[in-house]
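In what follows, a single structure is set out as structure tokens and then discussed.
The complex appears here without one of its protein chains, the remainder shown in place.
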Amino acid sequence: MKQFFAFVKKEFAHILRDRKTLIILFGLPVSQILIYGFALTNEVKNSRIIIIDHAGDEQSRKLTQKLDASNYFEVYRVAQDISAVQTAFQKGEVKMAVVFPANYGNDLHHQRRAQIQLITDGSDPNLAAAIRNYASAIILEYQRELNAGIVLPYQIVPQVRMLYNPQLKDAHNFVPGVMALVLMLVCVMMTSIAIVKEKETGTMEILLVSSFKPLLVIVTKAFPYLVLSLFNVVIILLLSVFLLDLPVNGSIALLFFESTVFIISSLALGILISILTSSQQVAMLVSLMGLLIPTILFSGFMFPIENMPYPLQLISHVIPAKWFYGIVQGIMIKGLGIGGIWKETLILSGMALLFLLASLKSFKIRLQ
Amino acid sequence: MNIQNYSPAPLAIVAEQLSKRYGDFVATDAISFDVREGEIFGFLGANGAGKTTAMKMLCGLLKPTSGKASVAGFDVHSQVQELKRNIGYMGQKFSLYDDLSIEENIRYYAGIYGLGRKEIRLKSLDLIETLGLEQERAKLVGSLPVGWKQKVAFSVALLHKPKVLFLDEPTGGVDPLTRRQFWEMIYEAAGQGTTIFITTHYMDEAEYCDRISIMVDGRIEALGPPAELKERFGAASVNEVFYQLARTANRTE
Partner (left out) sequence: MRIVYFLLEKEFKQIFRNPSILAIIIGMPLIQLLVLPLAANYEVKHIGIAVVDNDHSTYSRRLISKIGASPYFSLQDAPLSFLSAAEAVAQNRADLILEIPAGFERNLIRENGQQLFIAANAINGIKAGLGTACLNRIIEQYNEDVRAQMVPGAALGGMVQLDIAYSDWYNPLQLYHLFMVPGILAFLVTMITGFLSAMNIVKEKEDGTIEQINVTPIKKHHFILGKLLPFWMIGNVVFALGLLVSFLVYGIVPLGSILLLFVFLWVYLLAILGFGLLVSTYCDTQQQAMLIMFFFMLVFILMSGLLTAIDGMPLWAKVVAFLNPVTHIIEVARAVVLKGSGWRDVWAQFLIVGVFGIVFNVWAIWNYRKVS
């Protein structure tokens, strides 16, 4: 036991001495939270549009102003020639063009009916759909203003209420994801590379020959990263609660327990990779390409899983981060207790066990 | 009897008050010495005494804080490019690429030093033959035993016929027989006019050198042929001389 602690202390000293690495290790969650919390948004805001105004009358100007005034849009330019649309799109200057026909104002006045053309840059179909929706809504509202005083018969009025997230904040969506990502990064990438480095420089053999049980050698290497990861969890929670006003509706102890399970599964994966690879470069590439990116993709926090083709959905079931993500969301936002997440916890624990056994087995085969 | 002591061979290395400071820390403290062409000069000292720093300055790897030095006739401050063309270097890690074959390593370094294609081919054949490595020529250097790696590294360092060859603890981790063979290679190179500047931990190797210097705490505390130093310090071996000097040292790694 004493030996174990001595080794662990040495590992810690190593890591703490490496200031650059530490800065990044702790800077990672901070930067992620800052970016997700304050920079990124899926909302349509200030989308630049171009107005092709063939009419140039009061009516078209009023509607233009209304569009500009809304949070959704920002009128980038007003032009008279339809060819400006192609150029503006190709230069990436605007996402939509609103075209007023030459007789716009007249038609409204005399025929009580006019047409507006909305041309969207369909490259990003999602954004285009959203922009279409919002533009239509604004135009409809404008139409209602023009018809003020006339009551529409048979009017259905939907009342909308938001569950769990009254202000529509995305923080609830990504914080669990950031947690999963950072933990995976530290535990898989760092651990695998640290162990492979010892293999590369040959110091691994020294340890293996010592009277120290070889498996424990690996465990001591991984242990500091467990502690670091838990630190990261604390940091992320603190930032989320105080900076992003994210609630923790469920039990924090449960959260830490689940985090530990996830960390163990990630560490086991890192160890497995280190056993199977022979150079730091390869370990890095495998962790990065083979693990981290699929995690970002299939955990569900960036891209909705139900949108994926079925085979990909199946893949997501194999990704530990997916289960962890659901668990954290459940605890933090829905306030679920162990009763609500026991199934996922079981699956996650099972995965952790599986990876541990796998690394144990390959360790015995490869290094002994 | 050392002929070199009598014939005025030109100086291959000259160092005058060479110093390197890092803030308050003086790694090398105004050392002065010279080395004649064809000499085997042993540069000894404990870890942290400043050997490696001094050698790096002479190789053009570090800029001295003060003092002057010239190697192969080129100034270490202002003529670094030409200096590098005329020296060879073999570091502690041998500096061969483990994932390239012997042949490929030779090709690479010969090419870097500007040897022509034909020359490279000839030298490559020559080197491999001399070392008796015909069977291993295409093997990756990483798979070779340390002794062979060392010999190949040494030969590669001499490919471009440098005037001065710097060796930084080249015999670490090899068996005594291989060490002996290695020293034979050093003698041969020196015999052909190459100046050898070697740092080492092994005090018995110091006996093979024409002259040695011993650094303690950044300064040269002893300089001269081994026999002379042994007499001066009343020691039976260079090891003892070193021990006497090192005991007074303040700096250890």
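General observations
Labels for the chains are A and B, by order of writing; each one numbers its residues from 1.
Here is the rule we use: contacts are C-beta pairs under 8 Å (C-beta built on N, C-alpha and C of every residue); 3 or more make two chains touch, one makes a residue touch a chain.
This structure is a prediction, so every number in the text was calculated from the model and none was measured.
For the chain left out of this panel, the touching residue among B:Ala69, B:Ile87, B:Leu127 or B:Leu144 is B:Ile87. Although one chain is not displayed, chain B still touches it through residues 59-62, 81-82, 84-85, 87, 89, 91-93, 95, 97, 99-100, 104, 107-109, 111-114, 166. Not every partner is drawn; the one left out touches chain A at residues 18, 20-21, 24-25, 27-28, 31-32, 35-36, 38-48, 74, 87, 89-92, 95, 108, 112-130, 132-134, 136-137, 139-140, 142-143, 146-147, 150, 152-170, 172-173, 185, 189-190, 193-194, 197, 277, 279-282, 284-286, 288-290, 293-294, 297-298, 302-304, 306-309, 312, 326, 329, 333-334, 340.
By definition in this document, only the chains that are shown with their structure count from here on.
We define each chain's centre as the mean of its Cα atoms; on that basis chain A and chain B are separated by 56 Å.
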